[in-house]
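All protein chains but one are shown at their positions in the complex.
Residue numbering begins at 1 within each chain, and the chains themselves are lettered A, B and C in the order written.
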Amino acid sequence: MSLSVCIVLITILFVLFVSFSKEAWSGSIALGAVLVNTGISSWVAVNAVIGHSYLEIINGGPVFGDIPIRVDALSGWFILMMNFTVLTGILYGRRYMKLYENKSGMISLHFASYIINHTSMIGIFIVQNSLAFLYIWEIMALSSFIMVIFEYKNPETLKAGLNFLIQSHICILLLTIGLIWVSSHTDSYDFNSISTYSASVSSAISLVLYLCFFIGFAIKAGFVPFHTWLPYAHPVAPAHVSGVMSGVMIKLGIFGILRMLILVNQNYLIIGYIILIVSLISGVYGVALAIVQHNLKKLLAYHSIENIGIIGIAIGIGAIGIGTKNPFLAFAGFAGALLHTLNHSLFKSLLFYEAGTIYQTIHTLNIDSMGGLIKKMPQTAILFIIAAMAICGLPPFNGFISEFLIYLGLFEGVHSGSLSITTVFILLIAGLALIGGLALLCFTKAFGIIFLGQARSHFDNEINESEPSKLFPGYLIVLFILIIGLFPQWFIRLLINPVSEFTSGITDGFPALKIISNLQSISLVAWVFLLAIASIWTIKRFVLRNKRMVITPTWSCGYSEANSKMQYTASSYVRSYRKLIGPFLIMNKKEGEIKGVFSSPIHSQTHPYDKVEAIFIDFPLKIMNKMMARVRFIQNGNMRHYILYGVVFITIIVFISLLSGVAAYLFNLIKQM
Amino acid sequence: MTNILLIAFAISLIYMGIANRLSTYINILAVQGIILFGVSFIELIQINTINLIFILFETIVFKTIAIPLFLNYVIKKNKIVREAEPFLPDFLSVVIITCIILGSFILSNIITGVHIQKMFFLVAISALLSGLFIIITRKKVVTHIMGYLVIENGVFILSLSTGNKMTMLVNTGITLDIFVSVLVLGVFVNRIGNTFEEMNVDNLTNLKD
Amino acid sequence: MFGYYLIIAFFVGIVSMLNRNRVVRILLLGLFLAIQTAITIYAYFHLNESNTIYFKFDALGVIFMCVLTLLSYTTIYHSFIYLQHRKDSSRSQSIYFAALIILIIVMTCAYLASHLGIMWVFIELTTLSVAVLIYHERTPLSLEATWKYVFICSIGITITFIGIILLSIAIQETEITNFSFKAIPDQLLHVSASWLKMIFLFMIVGFCTKMGLFPMHTAAIDAHTVAPPPISAFISTTLMNVGFISIFRTYSMFAHTSILPWMNMILFLCGLISIIVSAAYLLKVNHLKRMSAYSSIEHMGIAAIGIASGGIGYFAAIFHMILHSLVKASVFYQIDQFHRNFRTYMINETGNYFKRNLPGAMVFLLLLIAITAMPPSGLFVTEFWIFKALFTSGHFFILVLALFFLSIAMYSLAKNFLYILFNQTKNLLPAEEKPNPTETYSQYILLALVVYLGINPPAGMINLIKDAVINLP
Partner (left out) sequence: MPGLVFILIIITSFFFTGIVIRTKSIFSGRKGPGIFQPMKDIWRLLQKENVYSQTSSFIFKIAPDIYFASVLIAIMLIPFGTQKGIFSFDGDFVFFAYILAVGKFFSIIGALDTGNSFEGMGASREALYSFLAEPAFFILMGSLALLTGYTSFGDIFNGIHFGSYISYAIGTLASFVLILIAMIENSRMPVDDPKTHLELTMIHEVMVLDNSGFDLGLILHATNLKFAMYGAIIANLFLTPGREWYFSIPIFIGVQILFAVVVGTLESFIARFRMSHNPQFIFTITSISLLIFFAVLLILGKYF
């Protein structure tokens, strides 16, 4: 039995199983399904990554034609990445969902969607038939839609779900246009026909074709200005779903962009520039908006946009590397992109899981009402801070490694490229540095306000560390974060095959070896760094061994009655920053006025709003709504008008036909003259 | 002779434009039926006899007698006493119907290349458009049926101009169809009369978005 | 054979009008379904045989006849449920079922007619027989809708008749007066283009009333609103298929003349404006049945565009109509159950259907996917083909416009369906009756069929459709 049939059958079996079993069991069944599917697909994927790609052709009947299943190293890499996050997702999710059992009626549906979602994501990575690809893509989108609207009791959730549904539909429409384009010229649904087609047309047409795919995938990936669904969908979904969505699902867009980069034969230099510019904007904009968010998950969602931007920068570098036949650039770029994809899936899913844990403990996601959680939930705090440092790209964690690769590529490009490359790259270097600094600001805020200081508001329920089974997936992820951060050279070896999918024409082994030796040094320094911390800690312990440790209230600069309200809040922490970037933001303020001598309590609220969304989504929608309202005179209830439409239609058509005859006659007359 | 009858038909159209009383409309319809009888008798004398008899039967029995009587019955039963109540002033109606006839004239002159009797074409198109015009501008539901009948008359004239090549069965079907649809419409007019006080189309604008 | 069918079936119809006994009624309906199924199977195995001069079992007719027969079962089943819950008198039930039987017969005839005049007659008869059904609830609104439907359809069919007469004038010159679909195309080759355009225009605008295409789509929407839901299902599917067949046959007649590009333009115009209008109204509409009706208009627009874009578009348009029939029928069946749960069709007075009736809610959820042509709905494949045909024929601008407005329509449908399913902001009265899951099985079957046909259509079906478009360029 073939691989794909096997996976599909297993999925169907488990979905049926979930649907007809008790709610309490559904999480475990889903775990089983994910384990089995992960096992099968990982086996193939590992083989593909180490160089034995897999090929299978399924006969898809009269509609689909032959469906090629190709697992090359690129697919393999993505499958492995995806499997891991989906696995931790279900490990976490089945604990997370315990709270909702027998309350929502949607648990079974949720877990069934989870299984389907996993399978469809595997499918997206391996199926190379346009029509089948679109099918699977939409099944993926729909199943994730079901998962997003799990907490449907909240109207916000539904709104976000709708937004998600529409935007993913627009995404699929663009992909459809692109794939129709190719298939109408080649009369084949095989992805290989994309490369044969694009090789046969001029590079300008290929570019437009690629852009069509790019925008489609960019919606999924969340590049600015196509990102607007993301900050809505992530916060409302259950934590593990947000983790999987942010960790893996938006990477499907990255996968698509990469896949099409291989398939569409084009001018890589130009497309590289385009990707770089879009990515830089995404990166800076994403993090710039992340900082001002008060909702923890929304903050994380904007950070996904930032990280997608970073991945995009890496892809752009790689494309320029191919365009200029510079093997080092190409390798650093694509390796950075692939590694950062993996890294982001690790730390972002971890962050979302911990955000979910916090949410289930204190039932709010508003950062400003948290505080001091580190004392109640130390393990969660440690997991969170490791992920936070990793996402800021700080050594010795994994985020740094991929960003380092990207920097290497950029600096290499600066001194070896043409003037335009140099200029663009120096801007990118500045931009990437800026992104790093902003991320630092953002995550010091997030960690500091959530976990440190004193509690900023009172919660009725007792706050406890979550149970070990809920923390376990987090530790699993941290393990990988540390391995990548401390032994990066191992992972670069794994990346050689996936990257060679892109650079087959220009790369031989040497840039990889060079980078590996570099990373070995980094690994060494990272260990030395850890050693230094440990030794300073030991010295301190040694020096202080005989001294007593004094515990007092915080020194509050002369105030005698310091209380938790006096702490810096998330808003005040970023206030000066907010003033700086004011022009790029829309802050909706709701402020009451103080009235009377003995005024009643007043409230002031600020809500950041996305300016890109206001310009690119809201404004066109407003115009469209107006236009649509113009059309709505037709069904006015008046039958006489209904008849008139037909008469007018006939009259107009007859007149136009007549007039076109007259026009042709006149045209001929003029021609004769 | 045909042409004279056709011109008379066109005149009846103009008269319909300015007629106020519902009974006048019915009378005009009956007159039109007679004119159609005349025209078809003259035009179709050479086709096969059964067909001819059937068509003559249709014009006389249906168009001239049955339908006007039925309409009369509907009006009496629903106690429709008011006038035709057009949305437009009578004067404008006449102007527009004149324009329609003029336009049809121009149209019939434009159309070339097909063997057609222009007079038939002219009157048919005028009847058609006048019928639509009546439907569009009159308030009463009953007048809508009358407009519909005028359109049917126009279509009849048009089909006469072809020398009627339809087979017997099809012809029967078509005729029956028209008759049944008028009946059904009439039944619904009755219902409307029962349901609403005024048989105005203004009552029938509840279904809208 | 077909003659026997007509006689027996009409006889059954008349008997069931006179009958007042419940058991006998069920038997009669069973008998009728048996006859209908028998003639369908017979037709399938005697393809392209003409029994009488006026009817022929051609591929196009047989395809839609199969759909009709299939939906007859479900519609009669749901009509039973509907009538049972309304507690209608035996008399009105008899009238209802008699009219339904007549409607099915008449539609079968309209599908199979191989003669222009005969087709015209039967199309007019569908209007009259369905009017009785639309008026079933006897409310002022249903009166209004029926009046509008009958009147506008009559006007429309008259306009078509003008087209037919013009056609007869046109082909008079060639001295052959056979009006069968087979004979007409050859005679049209000698007719001047301006005449052909005029004929085509009149015929299409007339048939638009039946198919629910702009500019004559208006009456169909009102009819959907008031008709009993099972009948709405019929109006939206099989009756619109009548319109589609008539337009398709008309198009085929003219397809080999010089006005083909012009005809495509007209159909593009009708189709695109239909999509735009339906999208505009879907944004605003609050009546569930009207919403579904507008969605039908939208799909008719897509089918029209499919015909107009040619190539694989012909094939896809027919396929699209078939699948749309299955989907839309189940929408209306579910709406019936929905109505019994909430006692209203107004979307903003409902909500939380997911909790109130889980099986029904799942149907709605799946229907949302199916109707908006998202995979795995088979409609996706047909739309994909239609877009491909558009692309291949070089109408990129139309493609983009259509996609844009389809997205708007999709947004509106999703919004409304999600509101119905999940909205919890309203304090609703509890449902009067316990929802019955067995009622939803038919809808699940139809939906499964839609998915299956989209993924793996049986060879017989593909051959039939290919046969239907074989004569087109």
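One rule holds in what follows: a contact is a pair of C-beta atoms (placed from the backbone, for glycine too) under 8 Å apart; a residue touches a chain by one contact, two chains touch by 3 or more.
Note that the structure is predicted; figures quoted are calculated from it, not measured.
Novice: Which shown chains does the chain we cannot see touch?
Specialist: Missing chain, whole complex, touching shown chains: A.
Novice: Would you mind spotting which of A:72, A:138 or A:412 touches the chain that isn't drawn?
Specialist: Going through A:72, A:138 or A:412 one by one, A:412 is the residue touching the chain not shown.
Novice: Using the document's definition of touch, tell me which of A:2, A:200 or A:556 contacts the absent chain.
Specialist: The missing chain is touched by A:556.
Novice: With the full complex in mind, choose from A:272, A:395, A:473 or A:608 the residue touching the hidden chain.
Specialist: Candidates A:272, A:395, A:473 or A:608; residue touching the omitted chain: A:395.
Novice: Among A:441, A:631 or A:644, which one is in touch with the chain left out?
Specialist: The missing chain is touched by A:441.
Novice: Just name the one of A:204, A:513 or A:536 that touches the chain not displayed here.
Specialist: The missing chain is touched by A:536.
Novice: Going by the touch rule given at the top, which residues of chain A touch the chain that is not shown?
Specialist: 371-372, 374-375, 378, 381, 385, 389, 392-395, 400, 403-404, 407-408, 410-412, 414-416, 419, 422, 425-426, 429-434, 436-438, 440-441, 443-445, 447-449, 452-454, 514, 517-518, 521-522, 524-525, 528-529, 532-533, 536-537, 540, 543-544, 547-557, 562, 564, 566-568, 572-577, 579-580
Please note the rule applied: only the chains that are shown with their structure count from here on.
Novice: Which chain's mean C-alpha position is nearest the mean C-alpha position of the whole protein set?
Specialist: Closest to the centre of all protein C-alpha atoms: chain C.
Novice: Distance from the CA centroid of chain A to that of chain B, rounded to the nearest Å?
Specialist: 68
Novice: Find the geometric centre of each of chain B and chain C from their Cα atoms only, then give the gap between the two centres in Å, rounded to an integer.
Specialist: 31
Novice: Can you give the whole-Å distance between the Cα centres of chain A and chain C?
Specialist: Taking the mean C-alpha position of each chain, the two centres sit 43 Å apart.
Novice: Hunt down the residues of chain B that sit against at least two other chains at once, touch-wise.
Specialist: Within chain B, residues 132, 135, 144, 204, 206-207, 209 contact more than one other chain.
Novice: Considering chain C alone, which of its residues make contact with at least two other chains?
Specialist: Counting only residues that touch two or more other chains, chain C contributes 147-148, 151, 155, 194, 281, 284.
Novice: Within the complex, which stretch of chain B touches chain A?
Specialist: These residues of chain B touch chain A: 110, 129, 132, 135-137, 144, 201, 204-209.
Novice: In their complex, what parts of chain A are in touch with chain C?
Specialist: 61-64, 105-106, 131, 134-139, 141-142, 149, 152-153, 155, 158, 161-162, 165-166, 169-170, 172-173, 176-177, 180-181, 183-184, 624-625, 628-629, 631-632, 634-635, 639, 642-643, 645-646, 648-650, 653-654, 657, 661
Novice: Touching chain B in the complex: which residues of chain A?
Specialist: Answer in residue numbers: 632, 635-640, 643-644, 647, 658.
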